[in-house]
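Notes follow once the structure below has been shown.
With one protein chain held back, the other chains of the complex are shown just where they sit.
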Amino acid sequence: MQKKDNIFYKIFGGKYQFLWITLLAIILAFVVGAVAIIANGQNPLLAYIALFKGSFGNINKVATVLTRTTILIFTGLAVAIAFRSGIFIIGAEGQLYLGAFASALVGIYLTNIPKVVHIPLAILAAMLVGGFWSFIPAILKVRYKMDEVVVSLMMNAPAILIVGYLVNEPFRDPMGQTGMTVLIQESARFSRLLEFSRFNTTFFIALSVAFLMIYLIQRSTVGYEWKITGLNPIFSRFGGVYSKKRMLQAAVISGMLAGIAGSALVLGEFYRCLDIISVGYGWDGLLVAMIVNNNPIGVILVAFLFGVLKTGALAMEAATNIPSELSLVIQSIVILFVAAERGVIALIQRKGEVPPIV
Amino acid sequence: MEKVVEMRGITKIFPTVIANNDVDFSLYKGEIQALVGENGAGKTTLMSILYGMNQPIDSGRIFINGKEERIYHPHVAINKGIGMVHQHFMLVPSFTVSENIVLGHEKRKNGILLDKEEAIKITKEISKKHGFLVAPMARVQDLPLGIQQRIEILKLLYRGTDILILDEPTAVLTPQEIKELFSTIRSLVSEGRSIVFITHKLPEVMAISDRVTVMRKGRITGVLETKKTTMKEIAKLMVGREVLFQVEKEEPHFKGVVLELNNIKALSDRILLAVNGVSLKVQAGEILGIAGIEGNGQTELAEVVTGLRPLVSGEIIFQSKNINKASPRQRREMGIAHIPEDRLKTGISIDATIQDNLVMGAHYKKPLARGIHRYLRQTKDYAEKLINEYDIRTANQNLPTISLSGGNLQRLVIAREFSFDSKLLIISQPTRGIDIGSIEFLHEKILSMRDKGNAILLISADLDEIYALSDRIAVMYEGEMVGEFHPDEIGREELGLYMTGAKREN
Amino acid sequence: MFRELFTPQLLRATIRMTTPIILAALGGLLTYKAGIFNIAMEGMILVGAFSAVVGGYFLGNCWLGVIVAILAVLLISAIYGFFVVKLKSNEFIIGIAINIFANGITVYLLRAIFGVKGAFSSPEIPGLPDVSFPLLDKIGILNTILNNHSIFIYLSWLFVLLIYILIYKTPLGIRIRAAGEHPKALETAGVSVSKIRYITIILNGILCGFAGAHLSLGYLTLFTEGMSDGRGWIAVATVIFGEGNPIMTFAIASLFGFTDGLAFLLQGLGIPDRFARIVPHFTVIFALFIVARRAVLKIARKKREVIRKET
Partner (left out) sequence: MFIRKKLLLNILILVAFVLATMNVSCAPVEEEKEALKVTMVVSGGLGDRSFFDSGAAGLKKAEEELGVETQILECKLDPSAYYDHTLAAAENNDLVFIIGFQMADQLVEIAPKYPDTQFVYIDGIIEGIENVTSIDYLENEGSYVVGAMAAMATTRTEIPGINEEKIIGLVGGMDIPVIHNFVVGFEQGARDIDPGVKVEVVYTGSFEDPAKGKEATLAIIDKGADIVFQVAGKTGEGIIEACKEKGVYVIGVDSDQGWLAPGTVIESMMKEVGMSIYETIKKFQDGTYEKGAVYSYGVKEDGVGPTFSDEYAKILPQEIIDKMREIEQKIISGEIVVEEAK
């Protein structure tokens, strides 16, 4: 019994509503950004051309976008899986660091083993520590009802500090480089695919993991139980789901995925562990997941969008002297508008029927 | 007589349904008007509109005391002397009684601070004046529902309400409390107030109201004087067809004990002994009705048997096997089905799709899944089958469950629980909050499950239901079984005495 | 070792480090009580800090700086409120968006207004005054710990008290709590929940404005990019751990401040810097773990008692 006589509704309602709103949000954000660029005394058109050239200008640029996308897919999925299951762990950044370091250790100190063994071992190490770091807030929530959001938030800084200490003190590169470990063995490295980019085969790992997660989430009984546990844990227990187990499981998988993100940075991009190896991949992953309401397919697409924005912003800065902070402003506006989707739909329908107060 | 409320041509469209379609409604001064209809008929929506909620409406005008008003928010309604007691009480659980009463209309001292003493004084005064006894400093979360309802009414009286809307006020009350409520309503009317009484229980309509307005599917189907009508007529207007008030029941065929409880004990959430040494047996093919006022341990009893609540001591024997340690999933797999009392919290996930709710418990078994792989096609067919079989009215099984009305929600739960191979059914308050048409359907289903050889434990506060279905009746009071009877052996009044602890066997 | 660590100076440092956190946390606490999980404090502090410097520098008066800070944060709060209250968007996402926005806009405007990158400091920035209580002079150790702090430090204590009174002793307070606990009950009592939530968002804006102004005009007299450096997040943590109680929140914020100050002294004992800085985080988690564990054990014990008595 929808009110279909509204012209707006005809165009923007219906099945493709989410797509429209997202697109509209992006366009609006760029318009607002353009105003800021004009205020800065520059030509927004040139700036945006530079932005897109920076992301799509040639194969190398696209590869760079995909390199960033790879990491964001991992962290985005990490957040999505936990949030879906009703366990709100926001410690991906810290888990990523620990995973990166664990991978680097295995990559450095295991020698004379074939690639097919070495790489999986290095990734496994990252999964173990990432999973462990995520398990702590989860078990504290399940056992002691402690707020997992805050516990996991508070565990980010220690993880980064610990890695910082290890990388700078006991495991630093003795050959003059500071704030980093030595290079990992040849046998632990993912191959780079292009001459002028760090694009590497971890991208395909990311895609396979993403497909695995999509399968698990949407086609498996486990995914079903995760979802129900996230939506109503009382009901899931009532229905015979071991909901605490499912929550812990989701939390550990989440930590593992974040760990793999760190692993991918080390084994694919830098070939060593740095004391600052990520500026906010974990946090961006959080946003990526939340914008699409933890839908795994959505995560892939939004991760790509973020990859484009981040890479393009750097290029825009290089080409036009527009500070990359402006791209932060644009990014935040995109997020604002996309997140407002529900409310915007209600406004378009002019019904004031925003879903009830929580 | 003077019309205090007149609503003309009210139309309200929700995104998925027309809740009110050109509705005219009026209320006279000093009358008790029953507003009846099945769930989803639009009664609550109509009254909410009068109370300033569900705004804006699509069309229609409202007159209060003959003057047109635009009631865009509850505070306007309150100013006009309209008050509403909602079906789900609007009380803040952690607040005291007096704080809840003055909320929104607080008195100040020193110009800034909340005057708590004054609030307590006010509470005492109005409760004394109307003969309600409440403790002003008690926290609402600690009070039984009957008392909470009194607080709701006191709240309205404090605000000086002349027009009271009571939305299904008897749903949570004991027979004694209902009696008290009715006398309160009469005294309020005698003081010149007017009352709208939303319900779907026809005996109550006959007992209390002066006039009846009947709604069906968003429209008014009749406005009647209570004295000049019958339950049958009202029911017909409500449902749109003839309704049988009594289901046909065959003699039970007992086929051996399915469930045996030996002296079981369990704690409530507030760590009190809620189930205190209950022993009972249920046989295949019989319905054991457990009568009792809510909060006497019935909920906990059901949860212990289904494994949702830990057992303190005693033995649960299901089909000659001790299942004290079995998990909820294991118990379901053995064949224990459960329709919980609080459907929205326990029985479904309101944000999940209808399909997801229907397949819970079956989702990991053949033919819906093998290993961890789910067959989406089979899942869809399975859900579709249940939707048709149980007549769940929805456009699409992939809609969120929140889009269903109360009766359909209940059908959903029943469809799921009745559809797997069960040996024991635990059914708590099955007809709470659902309409006559659905009740009939439901009772038939329950009996058919009995005749298929299920053992059924029926927990209900509704004595009509207990009498209509039970083969044996046990009464629960303060966590104990205080008596067991054959339904023909005992009258309602006497049963009431057992329920309130005034009388007990042994 | 103990004497070397637990000096009056440490308590003084604790007080200083606690203040920006508690100011923001009090704001967050109000919205929390009204049913909004607000994580935008980090960004709001930053905007407050920046605009306080802008206002103070151009208007030449520190109090005008504070006012400009409040106005700027209120502007951001208006955006936040519009999305969260009016459009009912996910408050978490909006919070993060606001934080990113604040980060970008302050850097951008720093360059646009002052033509500098990274930091802006100038003798022309008027600092907020320190306050000294003559009577305290007489009591040596209290004087060291309590006297001669920046004015907002004392104000923050006052705010803890005021907000405690506001929440638990005033009509607005019970409405705020009702808005968080049972919004429909409040709405049907004739009070607009949105209005109450807007009010708390405004108060949060003012308090975050204070926090920012204190950081850039009281604590320091300069602005650097990203100078809130995680204090808003710590404030979020204290609000949640303090369960919305101002006194508890103050206690936990002080625990943060204390361990933060302790970290510098621990370095003096040869503990590596990074381990010293892990201390605050793990101390707070551990302290709250003890509390949570005790609560769980208490329930278990009570259960055992009831069981023993009854069987």
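By letter and in written order, the chains are A, B and C; residue numbering begins at 1 in each of them.
Assume a residue touches a chain if its C-beta (ideal position, glycine included) is under 8 Å from a C-beta of that chain, and two chains touch if they have at least 3 such contacts.
Values in this document were obtained by computation on a predicted structure and should not be read as measured data.
> Can you list the shown chains that the omitted chain is in contact with?
For the complete complex, the undisplayed chain touches A, C.
> Which of these, C:Ser89, C:Ser156, C:Thr221 or C:Thr249, touches the one chain of the complex that we don't see?
C:Thr221
> In the complete complex, which positions of subunit C touch the hidden chain?
Where subunit C meets the chain not shown: residues 7, 9, 13, 16-17, 20, 116-119, 121, 215, 219-222, 224-227, 229, 260-261, 264-265, 267-268, 272-274, 277.
> Applying the definition given at the start, please give the residues of subunit A touching the unseen chain.
Residues of subunit A in contact with the hidden chain: 15-16, 18-19, 22-23, 49, 52-53, 55-58, 60, 62, 64, 67-68, 71, 161, 164-165, 168, 172, 176-180, 195-198, 265, 269-272, 274-279, 295, 297-298, 301, 304, 308, 311, 314-315, 317-318, 321, 324.
We adopt the following convention: only the chains that are shown with their structure count from here on.
> What is the shape of the graph in which nodes denote protein chains and edges denote touching chain pairs (line, ring, star, complete, other)?
Basically all the chains touch each other, so complete.
> Going by the contact definition above, tell me which chain pair has the most C-beta pairs touching.
Top-ranked chain pair by contacting C-beta pairs: A-C.
> Identify all positions of subunit B at which a residue touches two or more other chains, and write them in rising order.
In subunit B, no residue touches at least two other chains, as defined above.
> Got the subunit A residues that touch at least 2 other chains?
Residues: none.
> Within the complex, which stretch of subunit B touches subunit C?
That would be residues 51, 53, 73-75, 77-79, 84, 86, 90-95, 99-100, 103-106, 108, 112-114, 155, 159, 265, 267, 271-273, 276, 312-313 of subunit B.
> List the residues on subunit A that touch subunit C in their complex, please.
36, 40, 140, 143-147, 149-151, 153-155, 157-158, 161-162, 164-165, 169, 283, 286-287, 290-291, 323, 325-329, 331-333, 335-336, 339-344, 346-347, 354-358
> Which residues of subunit A touch subunit B once you look at their complex with the stated criterion?
Against subunit B, the touching part of subunit A is residues 1-3, 216, 219-222, 224-225, 227-228, 231-232, 234-242, 349, 351-353.
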